[in-house]
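Every protein chain but one is kept in place in this view of the complex.
Right, chain A next:
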Amino acid sequence: MSATVSLSKSEKSYIRTALGELSPIRADGRSLLDYRSIALETGVASLANGSARVNIGKTAGEESGSGTEVIAAVKLEVEGVLEGEGVDGGRLMCTVSCSPAAYPHLSSAALDDLSYDMTIILNQCLSHPSLHPKNLVIIPKRRSWLLTLDVIVLSDSGNVYDALFLAARSALCDTKVPKTRSVQYQPKSNALGEQDVEMSAEAPASIFSTKEVKSTADFELADYWDEGEPLDINQEWPVCVTLNLLSAKSLPTYFLDATSQEEAAIPLRLLLLFSFSPSGTRLQSMRLMGDGEIQLESMTQLLESGENHARKLFQALKNKLQEEDFRRNQKALARFDLR
């Protein structure tokens, strides 16, 4: 993983010394465990099934052009299981593309590598079977939804992984899977092979009866209005917390939400992805990135504090998503009534 900005040795040492002080100093005046302000909006892409835009670190008063900005959108496509690449039960695919505008000094090959690395991290975590949504099936063993999650990094001023997963989680929570109904064509018994067929719509075929499955030929969208059900997974979609490790010897010290300068100065990062559901806290992914090493004993403490930070972030995001949902549904309806 290449650093996104290049700094001189003295600049790096300046940042590192300031962070390592007894009372640490950061360029923007935050304490080690402070996040920059996070802005989030869902439903930004009207043609997508679910979408979200996240900005970390936009300074108040400025319209745009500062902070880390990421857009995520979910598109659902119908896929045949028998023909093509589809699998029974549906698939989830994530792609990250980094805009050249976000990384102006990277060559196009380096940019591709960076996008690929981010894609792998997102894909390995989110398309793991433990997070697979159950309602991506249209007709068992025949048709399923292919869920593609595309994330675009519009600008990067540090902490891009947290932003990626915030946007991914918001877009996935925002996603509505269209309701479908299985449809069957039955030729009339006396006129076998004739053109006139009778159409009967039935409830989604049960998985237990193979006879029903075979007879279902196609499906139709159940609703005229563009609505559907949210994705149905056993757990919650995870949130990411990046711990930037200052020293990982016996007493680990770290800071959160690094700017790109700080990222260049402190090479070692620990990515932790947690998912919080009523059944308990689950670690969904963990990854050490960068040049450096840590002691296993310090991992206990890092995991513990990472979990605390992730829980706060998760709760804040949950509240914000509810607020967004309210804004887009109830408020919009109320405004519609006023007219």
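Quick note on the criterion: contacts are C-beta pairs under 8 Å (C-beta built on N, C-alpha and C of every residue); 3 or more make two chains touch, one makes a residue touch a chain; residues count from 1.
In the analysis below, contacts and distances are computed from a predicted model.
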- [ ] Tell me the UniProt name of the left-out chain, picking from "Ribosomal protein S5 domain 2-type protein", "GH20651", "Anaphase-promoting complex subunit 11" or "GPI transamidase component PIG-T".
- [x] "Ribosomal protein S5 domain 2-type protein"
Task: Touching residue (missing chain; options A:L246, A:I294 or A:A316) - done: A:I294
Task: Sole residue of A:L7, A:I25, A:L246 or A:L303 that reaches the chain not shown, by the stated touch rule - done: A:L303
Open item on the list: If I consider the whole complex, including the chain that's not displayed, which of A:E41, A:D117 or A:D325 touches that chain?
Closed with: A:D117
- [ ] For chain A, enumerate the residues touching the unshown chain of the complex.
- [x] 1, 82-83, 113, 116-117, 120, 124-125, 128-131, 185, 193, 195, 197, 235, 270, 275, 280-296, 299-300, 303-304, 307
